[in-house]
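Only one protein chain is missing from this complex, and each of the others stays in its spot.
Naming follows writing order (A, B, C, D, E, F and G), and every chain is counted from residue 1.
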Amino acid sequence: GFAKLDTHRGIRQGMAEVIYGAGKTKEQILKIAQAMVEEREKTVLITRMSKEAAEYVGASLDLHYDDLSRTGIVGQIPKPDGVGKIVVATGGTSDMPVAEEAALTAQVYGNEVVRLYDVGVAGMHRLMDHIEDIMSARVIVAIAGMEGALASVIGGMADCPVIAVPTSVGYGANFGGLSALLSMLNSCASGISVVNIDNGFGAGYLASMINHLEGRKE
Amino acid sequence: GFAKLDTHRGIRQGMAEVIYGAGKTKEQILKIAQAMVEEREKTVLITRMSKEAAEYVGASLDLHYDDLSRTGIVGQIPKPDGVGKIVVATGGTSDMPVAEEAALTAQVYGNEVVRLYDVGVAGMHRLMDHIEDIMSARVIVAIAGMEGALASVIGGMADCPVIAVPTSVGYGANFGGLSALLSMLNSCASGISVVNIDNGFGAGYLASMINHLEGRKE
Amino acid sequence: GFAKLDTHRGIRQGMAEVIYGAGKTKEQILKIAQAMVEEREKTVLITRMSKEAAEYVGASLDLHYDDLSRTGIVGQIPKPDGVGKIVVATGGTSDMPVAEEAALTAQVYGNEVVRLYDVGVAGMHRLMDHIEDIMSARVIVAIAGMEGALASVIGGMADCPVIAVPTSVGYGANFGGLSALLSMLNSCASGISVVNIDNGFGAGYLASMINHLEGRKE
Amino acid sequence: GFAKLDTHRGIRQGMAEVIYGAGKTKEQILKIAQAMVEEREKTVLITRMSKEAAEYVGASLDLHYDDLSRTGIVGQIPKPDGVGKIVVATGGTSDMPVAEEAALTAQVYGNEVVRLYDVGVAGMHRLMDHIEDIMSARVIVAIAGMEGALASVIGGMADCPVIAVPTSVGYGANFGGLSALLSMLNSCASGISVVNIDNGFGAGYLASMINHLEGRKE
Amino acid sequence: GFAKLDTHRGIRQGMAEVIYGAGKTKEQILKIAQAMVEEREKTVLITRMSKEAAEYVGASLDLHYDDLSRTGIVGQIPKPDGVGKIVVATGGTSDMPVAEEAALTAQVYGNEVVRLYDVGVAGMHRLMDHIEDIMSARVIVAIAGMEGALASVIGGMADCPVIAVPTSVGYGANFGGLSALLSMLNSCASGISVVNIDNGFGAGYLASMINHLEGRKE
Amino acid sequence: GFAKLDTHRGIRQGMAEVIYGAGKTKEQILKIAQAMVEEREKTVLITRMSKEAAEYVGASLDLHYDDLSRTGIVGQIPKPDGVGKIVVATGGTSDMPVAEEAALTAQVYGNEVVRLYDVGVAGMHRLMDHIEDIMSARVIVAIAGMEGALASVIGGMADCPVIAVPTSVGYGANFGGLSALLSMLNSCASGISVVNIDNGFGAGYLASMINHLEGRKE
Amino acid sequence: GFAKLDTHRGIRQGMAEVIYGAGKTKEQILKIAQAMVEEREKTVLITRMSKEAAEYVGASLDLHYDDLSRTGIVGQIPKPDGVGKIVVATGGTSDMPVAEEAALTAQVYGNEVVRLYDVGVAGMHRLMDHIEDIMSARVIVAIAGMEGALASVIGGMADCPVIAVPTSVGYGANFGGLSALLSMLNSCASGISVVNIDNGFGAGYLASMINHLEGRKE
Partner (left out) sequence: GFAKLDTHRGIRQGMAEVIYGAGKTKEQILKIAQAMVEEREKTVLITRMSKEAAEYVGASLDLHYDDLSRTGIVGQIPKPDGVGKIVVATGGTSDMPVAEEAALTAQVYGNEVVRLYDVGVAGMHRLMDHIEDIMSARVIVAIAGMEGALASVIGGMADCPVIAVPTSVGYGANFGGLSALLSMLNSCASGISVVNIDNGFGAGYLASMINHLEGRKE
C-alpha cells in the first residue's frame, strides 16, 4: 500500500525533512518544524525562508540561517555518506543564491560538496583551473542564468551526470529564465538533464539521490 | 588536455558510438558508420534514421533497424553490465517511438531495460500493476505527451532518479510538446529532471550513465 | 426579450448575488452591497475583497470575511439544496485561497461541499485515503498549480464531471499558471474541463449549476 | 481497488467504447475494434479516423463513417436516454468538423442533440432565431474559432452549463487556436468551462456525462 | 519638405496638442505644457499623468484633471466640429479608465462623444438598449478586456468603422491583455481594426480623424 | 430587430457580396456564388480561392481570377463612388499577394485605388518619390512583413487614417507575422490601427467603409 | 593559455574596467572598484548603479554619477582615440537612459560620441536634420522601444554598421521590449545587428570595438 511506500522513503532519504517556506507564515513554519523535530529528531531543511521567519523560528529552535539563499537548517548537518563528491558550479556570482540552496540541500542530505562559483564561459580559464574537480565529480550541478552555456561546456568535459539549473538572473530577452532554460534543454552535450528555473533544492536533492546510489551487490 | 578527455570518454562509455541521423544523407550515414565499424569494432547506434537510409546502410552493413523509433543498430547489442535495471515507462501507446529510442539507446550502452508502456494516469491501475518494477528500478525514464502527469505520479512513488521526457504527442494547446515540458519542469515530486521534447536518446544515455555509476571503493 | 432572461436567471440561481471586488473601492463595494441587500434580501458574495474593504463594509453590514480567499459574505449561507455533494480538492496547501473561493461560492449558492486539501500527486496515498469521497461526488473541482497533474489523476478515477482550476502557485517555468493550465487542457482523462487560472469563483459557480440540475421529469 | 473502478466506469458509461484513431494504423484500429465488438457487443466510436482506415475497417465491420469529422461508428447509435437535450452550436461553417465530432460522440453515448451551426456573433440574428433551443438546453457545447466570442454570448443568455471548444480555424494571429482558447478562458459570463482546442470528443463526452446526471433520490 | 508636413498637420488637427505623460517628471510636463500654451493658445491634452503631476501642473496652469483615466486638459475643450457622433463603448466598468482616455481625447479634438459603459456580452440586453446609438454612430470605439467579444458583437451590428481597444483588465490567462488583443484581431466581423492594449488615446485620436473626414467636394 | 439590420447592411455596402474561399470545396463555392448572382445581380468577391476552384467556377460563371492574391471576382467591378482615393502600399514585393487582396476588395466595393508597391524603409527614397500620393490619400493601407516599419513611417507622414496589415512574409524570428504585428500595434505614430496578419480583405473592406463616409448633411 | 588571453584583452581594451552593478550591494561595489583603482589606475565604469550606491561609493572614491542612466564613472574619461565618431540615436526621449548607458560606455572606452535623441520615425524630419551625422558616422547605435522602426530607417540610410538596441519602453503589446526586439531582428535593411533589450552597455562596448579597428598594415 501507499503508507508503506512512505515509510520506505523515510528510511531511504535518511535523516532530513524539508519545508518549502514560500507562501507559509512564520507561525506555520515554526509549527511544522517543531512537529518534525519532536517526532523524529531529524535535521530539518527550510527553503525560501524570509529573514523575518528565520528570526521568529530561531527564537524557539536551534536554526542556522543562510542569508544569501534564504535557507534555514534546524539541527546538525550530517556527516557526508555519499559515494563521491558533488560539484556545484555557477556561471556568475548572481547565481549564488540558487547555488547555495542546491549546495546546502546536498549537505543536509549527507553529501560532500565542492563549490565552483563564477566560472562561466565568458571567463573560461577560471573553469579550466578547476578541471580536476570536474573530472572527478560523481555528479555536477551546473547553475547559470542568461545564456546558460555553462551546462553545455561542463557537459562536454565531464563524464558524469550533469543537472542543469537555469536561473532567472538577467534582464531583457531572458524572460525570467526562459533563455537559460531553453538553452539547457537544447544542449548538444550528452548526459545533461534540467530542473525548473531557480530550483536549487530540486537539483541538490536529485544530486544527492544519484550520489547515494550504491554499486553492484556481489 | 582536451584530447585526453576524449579518449577517457571513449573508454568510459564502453563499446558504443552514436550517429544522429537527422539531416544526414544515407551516403553520409553509411560512410560514418563504416569508419566507426572499421576503426574500433564497436556497436554503432543510429538515431532518427529514415527507412530509406536503413535499407541503404543495411545493404553494406549488418544493421538491425527498428521501424517504430527509426533507430538503427550496427553490430551486437552488448550484454548488460549496468548496476540495476532501467524502467522505461510511457503514458500512452503514441509515446512508444520515443520510448524505443530511449530503450534501445540504453540497451546499446549495456543496460537491462524493463518496458512499461501505456501506463498513463487516465488508467492508473495499469501503473499499479507494475509497482514492483517501479520500486526496484535503479533509474526510471518517464515518457509522456499531453499533460505529462506520468512523471509526477511515478516520481511520487519511486525513490530512484526519474528522467522525464516530454513528447510532442497531442494536439491543440499542447503546442508541440510544450504542455508536457512545462508540466514536467514544474513537477512537485522530488528526484525528477527533464530532457528535451522527444529526446529519447538523451534520456537513455543519461539513464545508462547513472546505472553504470559504481559504489564506494573500499 | 432580454429583461425576461435576466429575471429568469435571478430565480434560477436562487438567493445569491455576487460582486467582483477587484478594482472596486471599498465605498463602491459597500454601496453595491447595500443596494442588493435592501432590494432583494439575498446573500451577497464578494470575491477578491481586500481586508481593508472588509473592515469598511463590515462596519455597516453583517459581513463574514474569509482572510485566506479574500471572500466576503453578507447575510446567511443558505441550506444546501443541491442534488449531491461537491468535492473541492487541491494539490497543495498553497492552492487553498483559490479553493476557498470555490468552496464558499458553492456554499453560497446552496451546495454541500467536501474539502480535500493537499492531496497532490507527490503524496498520492493521501488522495487514496479519500477515494470514497471522490467516487461519490456529483461534481469535483480539482485545483492545482505547478504541474496540474491532480486533475488528470482525479479525472482518471472519478465518473463525474471534473472542473479543473489551474493556479498561479509555483515559480520559474510555471509562468504565472501557464504550466498547470496547459497540463489541464491536455488531460488525457475524459470528463474534464477547465476554467481560467485562479478562477475559484467560476469553478464554484459552475459546480453549483451542475449540482442543481434536476433529473427526468416524469 | 482500481480494477473495480474500471468495471464501475464500464457500467456507468453505458454501451459505448472509444478509439482515438490519430497515430494508429488501420490494422491496429481494426484489431482493437474487433476485440471490443466481440467481447462486449457495444457501439464503438472511432475519432480522428482517416478515410483510408474507414475503408479498411468497413470491409470487416459494420461501420458508419462521417467524412466531415472523420468519425467512425461501429454498431448502432443507441436510443437517447439522457435527461434533456444537448445543443451543439458553432460560430461558422468551418467549425463543423469539430462540431460533428462532439455531436456524434454525444449521440453514441445516448443523447438527443440539437445542432445550431453557423450562428456566430457577426450574424447574431441567426443565433436569436434559435433562442428557444438555447434556453431549453440542459447543456450547451459552444464551438468557435477566430475570436471565440460565441461562448461568451451563449453563456450570457443561457442558464445551463456551457462547454466551450476553441477551434484552430482561422489564420494569422489566431496561432492555431490560441486566440479562441484565451478568449474562452477569459469569458466574463458565468457557467462556462473550456476543453482543448479542436477537442470535439472531450466536449461531447462531458456534455453526455452532465446530461445523464440524475436528480435527487427521494 | 518635412517641416511643411508638420505645419500641415498642425492645421488639420486643429487646436489640440498632446503630451504623453508616462515616464516624464512633473517638472518636464509643466515646462512642455507651458511652452505649448504660450506659443499657440491651444488646448493641451496630457495622458498618463499622475495625480501628483496634476497637482503640480495645476498650480501654474488652468488644468482639468480626470482621476479615472489619469488625463489632464489645459485650456478649454473645443466645440464639437466633427461630422457625426463617436460612440465609446466598454464591456465592463473596469475598462472605464481606458474609455475615458479615449473619450476625452476625442472631445479635445472636437468631437461629440456618446458613452456606453458596461454593455459587455455577458449582459447583452444592456447593449440592446442602446442599439439606436450604435446604429447612428459615425465611428465606434469598442473597449474590452478579458475575452474582448464586445468588438465582434458591435462590429456585427454596426455599419460604421469600429476601432477595437483591448484592455489589460482581467487575470490569469489574459496575460496582460493578450487574450482580448488576439480575440479582436481575429474578429470575424468586418470593419474592425485594433490599436495597442490600453491605448485609449490612439483610439480616440483615430476616431476623431475619421469623424472629421469631409465628404465629396462638388 | 436583427433582420432589419441585415437589410440595412445590404443596402449600405452596395452591390458586392463576399465568399471566404478558404476551406470550401469548389462545388460549395460555385453553389454559393450562383445563388448570390441569381438572387441579387451583384458583384461577388471570392477570397482565398485556389486556382483549381477558379477553373471550376469559371466554367459556369463569368469569373475574373487574380493568381497572385488568389482572388476571384464574378461580375463587373463597379465604377468608383468613394469620396477620395485609397493608397495601398507594401514594403516589399513579397507582400503583393496580400496587397492585391486588399486592392481588389477595395475596387469591388467601389473605390479608386493607388498601388505603391515595394516602397519599404530599406529603400526609403522610393517612398519619397510618391509623397504626393500619400499626402492626398483619404485612407492608406500599409502592408509589410518582417519588421513592419512601413506603417510607422507612412503614419508619421500622412494625416489620414492608416490601416496596417502585417504579413507573414519573412523567416526566423518573424514567427509567422508576429514581428510585424507587434511592431504595428506599438507604432508611435498616431492614426494607425491594425488588422489580422495577411488580412488584405479586412483592410480593403474597412478602407472602403471609411472612404464612403459622407460629410456633414446641411 | 587563457591567462595570456586575459592580459591581451586588458591591453587591447585600454584603460577601462567595468562593474555590472545590478544585484550587488553598495559595499561589494565599493570593494571591487577600490581593488581595480589601486591595482591598475584605470577608469572604472559602473552600470546599473543605484543612487544610494553612488552616494556610498562617492564618499570614498572620485565618482561621477549619471542619474538618468544610473551609470557611475570612477576616474577620468579618456581622450577619444577611436578611428571615427559613434552616433547614438534614440527614437524617443524615454529611450535616453539606455542611450546614456551606451554613450557613456563608448566615451569611457575612448570614443567621440554624437548624441541624436528623439529622432524617431513619427517625426522623421528631425532625423533628416541630422543626416550629415548619420552619413559620416563610423558606427551607429540605434535605440528604440515600441515598434523599433528607427533601426531600419537608419540602416536604410547609412552605410556603416548599425547596432540596434531594443528598449522595454512602451506598454501593452510591447511585452517588455519584445516588439522592438523582433522588429529589429527582422529588419530588411542590411548591416544591422541586435543586442539584448535595454543593453546600452553591450552596444556601447561593441561600437567602441568596431571604432578602434585599425586599417590595413602596410
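For the reader, a short list of remarks on this structure follows.
To be clear about the criterion, contacts are C-beta pairs under 8 Å (C-beta built on N, C-alpha and C of every residue); 3 or more make two chains touch, one makes a residue touch a chain.
Treat the numbers as computed from the prediction; the structure is a model and nothing was measured.
Only one residue in the set A:T47, A:N111 or A:N174 touches the chain that does not appear here, and it is A:N174.
Touching the chain that is not shown, out of A:L61, A:V114, A:M135 or A:A189: A:A189 (per the contact rule at the top).
Per the touch definition above, the residue from B:M36, B:V87, B:I197 or B:L213 contacting the chain not shown is B:I197. When you scan A:A22, A:L68 or A:A122 for touch with the missing chain, the hit is A:A122.
For chain A, the residues in touch with the chain missing from this view are 91-92, 120-124, 145-149, 151-153, 155-157, 170, 172-175, 178-180, 182-190. Those residues of chain F that touch the chain absent from the view are 93-94, 123-125, 128, 169, 171-175.
Against the chain not displayed here, chain B makes contact via residues 1-3, 5-6, 22-23, 166, 168, 176-178, 181, 196-199.
Note that in this section only the chains that are shown with their structure count from here on.
Here the CA centre of chain D is 37 Å from the CA centre of chain F. Within chain E, contacts with two or more other chains are made by residues 5, 123-124, 157, 172-175, 178, 181, 185-186, 190, 196-197.
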